[in-house]
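The structure under discussion is supplied below as structure tokens; questions concerning it will follow.
Only one protein chain is missing; all other protein chains are in place.
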Amino acid sequence: MILQLIGFTLRAMVPITLTATGEIIGETAGLFNIGLEGILLISAFAGALGAKAGGPIVGLLVGMGVGAMVSLVFAVINTYWKGTQMVTGIGINLFAIGFVEFGLIRLGIPGYYAIPDRFHLAKLNTPFGLLSPVIFIALALPFIVYWLLKWTRAGLMLKATGQAPEAADVAGINVNRIRLLASVLGGALAGLGGAYMSVAWFGFMTKGMSAGRGFIALATVVFSGLNPLLALVGGLLFGFFRSLASWVGTMPGIPIPGEFLDMIPYVVTLLVVSGVIGRVRFPKSLGKPYIRE
Amino acid sequence: MSERTQGTFQSRLLRGAHRTLTGLHPALESVLAAVVGLLIGALAMWLWGYDPWGAYATMLKGAFGNGWGLSDSAALATPLILTALTFSICLRAGMFNIGAEGQVLIGGLAVITAGYFSLPPGLHHIVALVFAMIAGAIWSIGPALLKLTRGVHEVISTIMFNWLAHFLVLFMIGNVVVNPQSADQSIQIPSTAWFPKLVRGTDLTYALFVSIAFALIIYFILWHTAVGYEVRAAGLNPTAARYGGIKNKRTMLLSFLLGGISAGLAATMIILGSSPNHAMFRGHGQLTNVGFDGMAVAMVGRNHPIGILISAMFFGGLTAGGRLMQLGTSRVPVEMVRLVMGVIVLTMSIPELVRVFPSIKKQTTELVKSLKKLVGSERRRGSA
Partner (left out) sequence: MSKSSTLPRDNGYFLRAEDITKIYSDGTVAVRDVTVEIHSHEVVGLLGENGAGKTTLTKILSGLLPPTRGQVTSPRGTVRFSSPREALDFGIGMVHQHFALVGTFTAAENVALSHERPFKRIQLARAREKLEALMEGSGLHVPLDVPVEKLAVGEQQRVEILKVLSRNVDLLILDEPTSVLTPLEVNDLFELLRQLRDTDKSIILITHKLKEVQSITDRIVVLRHGELVGDVKTSEATTERLARLMVGQALEEEADAVELSDEEIPSHKERREVDRSGEGVLHVADLTAKGNTGEIAVEGVSFDVYGGEIFGIAGVEGNGQTELVESLTGLRVPIKGTATINGTNILGKDPREIYRLGVAHIPEDRWELGLVLPFTLAENAILGVHRWEEFRGPLSFLRWGKINQHVRKLMERFEIQATGPSAPAKSLSGGNQQKLIVGRELAKDPAIIVAAQPTRGLDIGAAHYIRQTLLEMRDNGRATLLVSADLDEVLALSDRMAIMYEGKFMTVCSPADLDRETVGMLMGGVTAKEAT
């Protein structure tokens, strides 16, 4: 029973952790992307299509690519073209909903698209149940990103770009380019998270697949204080409550209606962002475009 | 000061151009964004194998081509006006309230609850409206309070509240306000609370006037009362607002309150007005996405009540026309409209849109230059 819970937790953690880690990179550089929800959705869809076309690995790569591309659009608008990040994010979300709905209808059944088994990513049989290899990537990545941010020159540059773009500019860092790269990288990670959902976890695609995970990832980023290790913790927390909810649902005799169990992850997210301990330091230039005086 | 700007013909020309563009700016940007959105929509259609121009022709006919179309467009615009106002009022106060979706749902529940009473028409309408306004306000104040007391970012909290509303409504419709004749629906509102039709045979009801009236009320509040002045000041410059003795917390709460009221009203417009069943569905039916679409309407309408009226008509037309498009020869699914909306919003997030096009050319040249550098040729061009 515990083992199964752990297994579910690990499976559910992946999209959150991957997306949150990617967004941490972006926010360290000063970009706040609320279009993550849309990116998750659209890369899940793209991943499904890619898997059908060329197999599971292709599906995952396509998902990453699409995520990166959408982030590229976001980044270009908000760095070189000095746009409003919030509005762009909302636009991405709207666009993704429309695009995915539209695409699903085009492909056959509105709202649903099944990926044949042979195109799923093979799962490993473990004592925790069937686990996808992507889970291990999601477990390792936060550590890698943490090291990157703390110990390398690239991390220093990212932080400078987010904290004091003028100083970074004077130091020869191309602020817009760094932000662009950071955002694209973040988008690729979110794209992986999205494709994972359709190709390596559920095995199908629905129009509501993202289910608010993009925003939960944003909440996780706030909770993490831009520390990727805490993003991992956040993702596991979310996964745990998700698994708890479905586990309680399967138990007979407990009178809690399913809908309230479904609410749990969202309530937990609210509690997490409300009860954040300590002060969160956001890069000072978060949300503002850099204009060289 | 005039010394500096006289003289060179070049400078006079530039000044004139700049002034024209700046004056036209807001409307121009919206129109430009709409055009870009439609073009990209056409691209998507073409990529997926549809005929864009035929589709758009049908869409235009369906939206504004005749009396039916106009009525349907206006009917669809009615709730959009209100959800757009939700977003805009809060934006004017400096907040991002994207919880209209959930506030509409909770408002809808309140309307359904009002359906349990037997009241004469007129009174029944008022009771339903009041219930919905209160419910929407409550669901909106929640995130506002979280922001005030715990500093929770309103984007995250309103989205979470949206999802909570989603599940709450599912539960309520399935178990509490369930329609004995149809498990997927709530009970129906009795006809004493329906809005009478404005144009027979269409969805257009007197609800339209309620929407327009509310928009005008909001306009007056924001631009002609001291309270509205404080809201706008706090949104534009909270520090100066403080200096001016404005309590920013109060303005924020007020804006969320008004926004929630607006969303609740939107639910009434739909359930008592355009919806044929006058009930709520488990799948949310006609209430779905009206919150998010409202945001697009708000932005294209430049967050001004008058602009929103026009913009809502445009988006209403898009959807009405889209429905016809779906049935017509081109058979493009109506979801295409949301795709176009998303692109329009994306485009609107680019400031100084008119300046972007020369900038694209410049960026491409710079990109080519840096690519050349990468490859190794470091010859500098041009004079210094």
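Letters A and B mark the chains as written, and numbering starts fresh at 1 in each.
What we mean here is this: contacts are C-beta pairs under 8 Å (C-beta built on N, C-alpha and C of every residue); 3 or more make two chains touch, one makes a residue touch a chain.
Values in this document were obtained by computation on a predicted structure and should not be read as measured data.
Only one residue in the set B:180, B:245 or B:276 touches the chain that does not appear here, and it is B:245.
When you scan B:230, B:293 or B:335 for touch with the missing chain, the hit is B:230. Of the candidate positions A:170, A:229 or A:271, contact with the hidden chain is made by A:170.
Although one chain is not shown, part of chain A still touches it, namely residues 152-154, 156-157, 159-160, 163-164, 166-174, 284.
On the side of chain B, the interface with the absent chain consists of residues 1, 3-5, 7-8, 10-16, 18, 224-227, 229-230, 232-233, 236-237, 239-245, 247, 380, 382-384, using the contact rule stated above.
As a convention for this text, only the chains that are shown with their structure count from here on.
For chain A in complex with chain B, the residues that touch the partner chain are 34, 38, 73, 77-78, 80-88, 90-99, 101-103, 105-106, 110, 211-212, 215, 218-219, 222, 257, 259-260, 262-263, 266-267, 269-270, 273-275. Looking at the complex, you find that chain B touches chain A at residues 44, 48-49, 96, 98, 146, 150, 152-153, 155-157, 159-160, 162-164, 167-168, 170-171, 174-175, 289, 292-293, 295-296, 299, 333, 335-352, 356, 359, 363.
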